[in-house]
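For reference, the structure discussed in these notes is given below.
The complex is shown incomplete by one protein chain, all other protein chains being positioned as in the whole.
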Amino acid sequence: MKHLLSIRDLDADTLTALLDDADRFAEVLTRSVPKVPALRGKTVVLAFFEDSTRTRSSFDLAARRLSADVVNFAAGSSSLSKGESLRDTVETIHAMGIDAMVVRHRSSGAPGQISEWIDASIVNAGDGWHQHPTQALLDSFVLRRRLGSLEGRHIAIVGDIAHSRVARSNMEAFTALGARVTIVGPETLMPASVSPWNVEVAHSLDPLLGELDAVYLLRIQNERLDEVLIPSNREFRSRFGLTAERARRLPDHAVICHPGPMNLGVEIDREVTANDTRVAVLDQVAAGVPVRMAVLYHVLGPGRFPAGDAGTPASAEEVV
Amino acid sequence: MKHLLSIRDLDADTLTALLDDADRFAEVLTRSVPKVPALRGKTVVLAFFEDSTRTRSSFDLAARRLSADVVNFAAGSSSLSKGESLRDTVETIHAMGIDAMVVRHRSSGAPGQISEWIDASIVNAGDGWHQHPTQALLDSFVLRRRLGSLEGRHIAIVGDIAHSRVARSNMEAFTALGARVTIVGPETLMPASVSPWNVEVAHSLDPLLGELDAVYLLRIQNERLDEVLIPSNREFRSRFGLTAERARRLPDHAVICHPGPMNLGVEIDREVTANDTRVAVLDQVAAGVPVRMAVLYHVLGPGRFPAGDAGTPASAEEVV
Partner (left out) sequence: MKHLLSIRDLDADTLTALLDDADRFAEVLTRSVPKVPALRGKTVVLAFFEDSTRTRSSFDLAARRLSADVVNFAAGSSSLSKGESLRDTVETIHAMGIDAMVVRHRSSGAPGQISEWIDASIVNAGDGWHQHPTQALLDSFVLRRRLGSLEGRHIAIVGDIAHSRVARSNMEAFTALGARVTIVGPETLMPASVSPWNVEVAHSLDPLLGELDAVYLLRIQNERLDEVLIPSNREFRSRFGLTAERARRLPDHAVICHPGPMNLGVEIDREVTANDTRVAVLDQVAAGVPVRMAVLYHVLGPGRFPAGDAGTPASAEEVV
């Protein structure tokens, strides 16, 4: 596995291997010195052409805990509006001698293009409405930890499916791992066709609540209101928001996820986030570091972690 | 000591212990490799919600010389104007697995609030008009080095006391360490009441000059002029500025401090800063690194530095 561009490129075995390695890295993070020398001497560039403090910090920590060198390349998208300039920029960074580039870009497909231009490993950290594969991996990690397995589980993804890279990546990850997925939202926020995905569609959340193993709430973007795709936040909440009343109708074992930051009082109520232990939002954030360690290790390291025989201390395991 | 939120939380013994450890770290900084592995594997986030190149760089260097990992979290305060968002942001950073958060915020009390929200050690790097405890510690460090002890020394703090977190923290640190403190400035720049502090008040600097062991000049902020709290910079200088003439009337052993950046020709004249060896401004900057090492070590490390028996090389002393 040289790149991570899309969940679609991964089969169930590879997804599972990544999650298994993330479990091992999560154990590393509980040690007094939570680091391994696995990527010592490797250079990872964080090329965020779109702002993202959370995802960038998470990749930054993940790379350092693997002992990689991290270079931040923050770029306003304005100076890179032409594909030509993006290519020049990326080729220039690559020429300095780097091993992996973590790319966030507002254009769908930009990380894929970059993987054709340069020889480094490319990790997609979110591209337009297309994909956000490490988000889907960390969400799968949390659901697997809370539910044991995704096999046969029923997960609703609720909100603005059409404009969400998180929804796209999660539909693919959850179904590949054996879950039954229903996407829920008003027709204006559904993709034109769902035939690329093995999912069901619903326009009402209420009938599903009692049978869900997980509900995944997406963030409502205010620009959707401006585009008149949603009548109002109040209207959205009344039909699709996870109110305390709706939360009560979820099974006790159900998991409540949101990629953050949450619009309290729109897709989820404060009463739910404040008191309901089924809310896994901070678990999702915490999962970001070991999951991204697993991804960087798979694209740059010697293979599965730990390297070497299972019974003996492997070089990748030595504490830095 | 889990947090450093306010000088008020520290008794004289703790203040002295911090300054003693800062002395030891100052010695570390003279070595050819000026580092110790004391905080290896610990992650320190610099969460500056208000710009500060100087204080941030000083904490950054301090954390690295202790071998901690440092993550910069730079945030425009605009996107975090609501307390709710600040909490979300802070909880998200914490969920990534960090040990300490160094916080600067324009709201008084923000670091204290954050210490209730998350389990990490919080170090206040300046909050509104409230406190700037590491500044007071580094100032105390410099005065103790230059004067031997603060016990019984007379220190004037001059300028805009009312709107200065530096003044608040220093009044508390200097008096706790046994100094006699007089705050000096026009009535418009004095706090409404000085009863919380064991200090004297004066509205003229001249009568005090001959008996001072130290004069601490605060920076005049231009917005005070806009608020008509000061008639003009010229007027302020004529009554409170440290001119060469006033400097001549200070004792030879007196120390002249300023937290920087200085308004030359307002609170202090260039003639003084250029030629007078009693000016300790660069000593104050230099003290920032060992003092902040001591603070980070106290909140995150195994206790006093060096750890272990005094006579044998302690693990915290080994060079990285």
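First chain written, first letter: the chains are A and B, and each begins at residue 1.
The working rule: a contact is a pair of C-beta atoms (placed from the backbone, for glycine too) under 8 Å apart; a residue touches a chain by one contact, two chains touch by 3 or more.
All figures in this text were calculated on a predicted structure; none of them were measured in a lab.
Of the listed residues B:A95, B:A136 or B:V289, the one in contact with the hidden chain in the full complex is B:V289. The set of chain A residues touching the chain not shown comprises 40-41, 43, 69, 71, 73, 75, 84-85, 88, 91-93, 95-97. Within the entire complex, the positions of chain B that touch the omitted partner chain are 29, 31-35, 53-54, 57-58, 60-61, 64, 260-262, 264, 282-283, 285-286, 288-289.
Following the convention adopted for this analysis, only the chains that are shown with their structure count from here on.
Averaged C-alpha coordinates give centres for chain A and chain B that are 41 Å from one another.
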